[in-house]
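Excluded from the complex is one protein chain; the other protein chains are retained at their positions.
On to chain A.
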Amino acid sequence: MNELTEIIRSIFLIVNKLIFVYFILLCGFYLFLFLLSYSRLKREWGLHKIEPYKRMKSSSFTPPLSIIVPAYNEEAGVIGTILSLITGSGRLDYPEYEVIVVNDGSKDETLARVIERFKMAPVRNKVHLKRNGIETKPVKEVYQSEIYPYLYIVDKANGGKADALNVGINLAKYPYFASIDGDTVLEPDSFLKIMKPIVEHADDEILAVGGNVLIANGNRSAKGQVQEAKLSRKPIVMMQSIEYMRAFLMGRIGLSSRNLLLVISGAFGVFRTQRVIQAGGYKADTIGEDMELVVRLHRLNRELKWGARIEYVADPICYTEAPEALKYLYRQRTRWHRGLFESLWTHRRMMMNPKYGAIGFVAMPFYFFVEFLGPLVEFFGYATFVVDLLLDRVFLQYAGMLFALMVIYGSFLSMGAVLLEEWRLSKYQKISDLNRLLLYALSEAFWYRPLMTVWRVVATISILFRRRQGWGEMKRKGVSA
């Protein structure tokens, strides 16, 4: 019996040590990402916010853009999103574009509201629908606005977000398309900013560019435009604001500077139409269609030697509504976790495969061991702590110090992201905003992080049982009203 206890004890010790090494490596990698983002954004700090984009705004050489807005039960936000793209003072500063809203068989009033508000009339002939040749669920009708001829809405049978995006790509007539969510609100110059790396890049072809996503809850908005960016008073939203800053400004900028970015948020990204068609469009039977497409583009880029890059830029901004209820946040996060797994699983042969260079040796392992397995490791860490505590085997000083490191290091990274935000965006200008961000960052390890860990572990278990989710419905208030 004693021998068995000793073996279990030894195993626990070894696992603890492994977790510790994992933790240190993780800290090191995040620090590396922070330094990469730091050097890039430090250089851009103080760059004028309007002048660099004026040339593109007035040039006839700026490539035209198809903006695809997939919508499923978005009656609360869709009008605001369209307004933010086409009308009045909120009209995009982009020289030439078309807006294609794709109604994916919504059960609410999404289609009726758009038809009524923008005087949409059916386009009788639909030949052009399959011009780009991606197979989709049947299209019922295409409408064109009588007020804004560059605004279309496609009504189609429900087939999921990826299928809706593919319908939009089939209709798109321009060399680049942007995908934005139905509840997204953009700043008027966001498309000029997101297209800048594409038009002014000398060396490589750019396959896609991701933009920055900020939380809309708490903002003061009018006529489809955000008038003042404000932090929400709700703790759950506040934590998501910090999370988004960290993920976008630190993670994605850092990874993209080495062409290692595997995710461009479905909320706001621009793609080269021809390459996406060549890749077969979005994969319809997956949840994380945005990530899967980017991974596939990376794969084809290597296999077909396109010599292209996938970029991420910090200053084009879109605002999206974050879940305010735990129920919806839980659904969102479990959906994201499943999407992450599906993308990695679909392209598993890229993992540690020399053919794919740094994508195979750095990006894929990072997303698998850190993003996907991280919560399991963390959960195991909490579990062994509880077991040790029950068995009275905890060296409390050590455990306390380790926890303090977790709190402080996590807060350091969060504040680092706030620093990057200050340099490039400076949206939250009050000192009270900074104090609130620090306090919430310090509190993260006590409630938000364990919550996320548990949810993602649950998601991992549900992946094993293969339970599926759909569009990820959420009760929306509308962020642009």
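Operating definition for what follows: a contact is a pair of C-beta atoms (placed from the backbone, for glycine too) under 8 Å apart; a residue touches a chain by one contact, two chains touch by 3 or more; residues count from 1.
The rule we apply is simple: contacts and distances are computed from a predicted model.
Note on the omitted subunit: UniProt lists it as "HEAT repeat domain-containing protein", one of the names in "2Fe-2S iron-sulfur cluster-binding protein", "Sarcosine oxidase subunit delta", "HEAT repeat domain-containing protein" or "Sugar ABC transporter permease".
Contact with the chain that does not appear here is found for just one residue of A:E6, A:E116, A:E200 or A:E303, A:E200. Not every partner is drawn; the one left out touches chain A at residues 20, 24, 27, 43-48, 50-52, 54-56, 59-62, 123-125, 127-128, 131-132, 149, 199-202, 397-398, 401-402, 404-405, 408-409, 411-412, 415-416, 418-419, 422, 426, 429-431, 434, 438.
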